[in-house]
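A protein chain is absent from this complex, but the other protein chains hold their places.
Chain lettering (A and B) follows the sequence in which the chains are written, and residue indices restart at 1 in each chain.
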Amino acid sequence: MSEPVLEIRNLRIAFPTLRGSLEVVRGLDLTLGRERLGIVGESGSGKSLTGRAIMGLVPPPGRVSVDRMSFMGEDISRLAPADFVRLRGRRISMVLQDPKFSLNPVMKVGRQIEETYHLHVGGGRRQAYARTLEVLAAVKIRDPEAVYHLYPHQLSGGMGQRVMIAMMLIPEPQLLIADEPTSALDVTIQLQVLAILEDLVRERGMSLIFISHDLGLVASFCDRVLIMYAGKVVESCLASELDRVQHPYARGLLSSVPRLGDDRPELPTLERDAEWAQ
Amino acid sequence: MSAATVEISGLSISFGSGVRQINAVKDVTLAVADGEAFGLVGESGSGKSTVLNAVAGLVDRYSGTIRVAGEAVTPKRSLAQRRLVQMVFQDPYGSLHPRQTVDKALSDPAVIHGLDGIGARVERVLADVGLKPEHRFRYPHELSGGQRQRVAIARALILEPRILLLDEPTSALDVSVQAEVLNLLRRLRIEHGFTSIMVSHNLAVVSYMCDRIAVMNRGRVLETGTGDALAKGQFVHAYSRQLFRASSGYDRSLLGDLWQDAAER
Partner (left out) sequence: MSARAWLLSDMPGSRRQASLGQWYRNWLSFKGNPLAMTGLAVVVFLVLVAILAPILPLQSPTAQALADRLQPPSAAHWFGTDELGRDILSRIAWGARITLTIVIMVVVIVVPLGLLVGTVSGYVGGPLDIVLMRVTDIFMAFPRLVLALAFVAAIKPGLESAIIAIALTSWPPYARIARAETLTLRQADFVKAARLQGASPLRILWNHIVPLCTASVVVRMTLDMAGIILTAAGLGFLGLGAQPPLPEWGAMISTGRDYLLDQWWVATIPGLAIFVVSLGFNLLGDGLRDVLDPKRS
């Protein structure tokens, strides 16, 4: 394998509380190549914060410490905030769960995408317009010119998420972090959004970190899966080998989901072991 | 199979008026037998939750008839009619009053219906849903999502309803907690023998929980069949098949049909 796209060693994120500091991510290691990496875990596992830490977007008063975090060979662990801005959005982008909160409600979506273009690429109005139509087409929007003139509230959930992805594509990032990008969507729409992500990874050589609580979905979509529990990676494997995971938590997660055609009289529940969190 | 406890015929519901009118439910006819676990699946906007709300008596205007336990009901219901049908909501954070203890949330319905021995009832129903006595005087924000959902179930059960309506009861929960709540609901149904109608977008959950299932799309019921048939993909309507395949995980080969369909929306 060539040089990794992203390498993280010993990532820790802590939040101060009334009873001292609470570590939410505790020593996470990650190496990402040109691939689709899934990070799976339940709420509170630290998966979303990990994604935010890569973007330098951990909300205060959270504190991030990391031994090494490098992106395309460049150390980004000690970047000044101003330099992070340069990196963020341009070379690393993020798609969040609900497009409603990420789009400006009183601005046409086309204009919002153009604004991203001006911010990251510069260039004139005509280029911005052309590029906007191009990225809208890239996310399989049939009539980009019509969608250009819509306001966010006129978009369906799936359409909104596609517009968000289109916006992320403007600067041609090398890494896309998608935090539960499809969990607010219907299954059929979800499939379309995933297909768009897949094409982007394949055609543009992008890397993807796909954060989700849905183990089944991640298993069928990603190349590799990390399973997080209480701020740690408890299992890491190829998605195709998910059935053979060893860690009891990962096994528990897999078996507690009802499947189509399930005839178990009772679903196994997770007996959480305090040792897993050690 | 005994007589139907819930009978819906020709139910149509629309919101708004004029050009803004949305026909959420169009001519739905369903019958749910006594003791049956019935499921409604569909995507957002299919009208499944609206049907459930109408059965609960939370929709003020509709056309068609709804019969509960053999009796025709309207949105204005007597206390006795109210007691027959209770509901568990999707969001465990929004379904409990933030300033009321569990005890208050559970005793209130009993007070309204003038039941006796309220303290004992509260204790019993808490134990029933797997909560400990120590949870009784907690506030919702001191409970986890799964515990709140148990409280919501307890609140519905304290009135000993004959019909329990479940509106996506586990979709806001983590999968391991979902398993606990689903197990609980199955056990309670066996012990109490109530009829249940569950609404969900998750085919696997519905087919696991329900005897019979109706697939809804754009306000209409497309077809009805057994849970087994759904799980085996034996539903015949094109939309049901699409839903079934899309629910089985990420599969690129499905996309051809889907793009076609998306263009129509």
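Here, contacts are C-beta pairs under 8 Å (C-beta built on N, C-alpha and C of every residue); 3 or more make two chains touch, one makes a residue touch a chain.
Owing to the predicted nature of the structure, the values given are computational and were not obtained by experimental measurement.
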{"item": "Missing chain: touched chains present in the view", "value": "B"}
{"item": "Selected from B:Asp27, B:Asp91 or B:Asp251 as touching the chain missing from the view", "value": "B:Asp91"}
{"item": "Per the touch definition above, residue among B:Arg67, B:Arg83 or B:Arg241 touching the missing chain", "value": "B:Arg83"}
{"item": "Of B:Asp27, B:Asp108, B:Glu123 or B:Glu160, the residue in touch with the unshown chain", "value": "B:Asp108"}
{"item": "Residue touching the undisplayed chain, where the options are B:Val25, B:Ala56, B:Ala69 or B:Met209", "value": "B:Ala56"}
{"item": "Which of B:Lys48, B:Arg121, B:Arg155 or B:Arg245 contacts the chain that the document leaves out", "value": "B:Arg155"}
{"item": "Touch residues of subunit B, complete complex, unshown partner", "value": "56-58, 77, 79, 82-83, 85-87, 89-91, 94-99, 101, 103-105, 108-109, 112-113, 134, 137-139, 141-142, 152, 155-156, 159"}
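Everything that follows uses one rule, which is that only the chains that are shown with their structure count from here on.
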{"item": "Centre distance in Å when subunit A and subunit B are each reduced to the mean of their C-alpha atoms", "value": "32"}
{"item": "Contact footprint of subunit B on subunit A as seen in their complex", "value": "42-43, 140, 142, 156-158, 186-192, 194-195, 198, 213-217, 219-221, 252-253, 256-262, 266-270"}
{"item": "Subunit A-touching residues of subunit B, taken from the complex the two chains share", "value": "43-44, 145, 174-180, 182-183, 186, 201, 203-205, 207-209, 228, 230-233, 242-244, 246-252, 254-255, 258-259, 261-263, 265"}
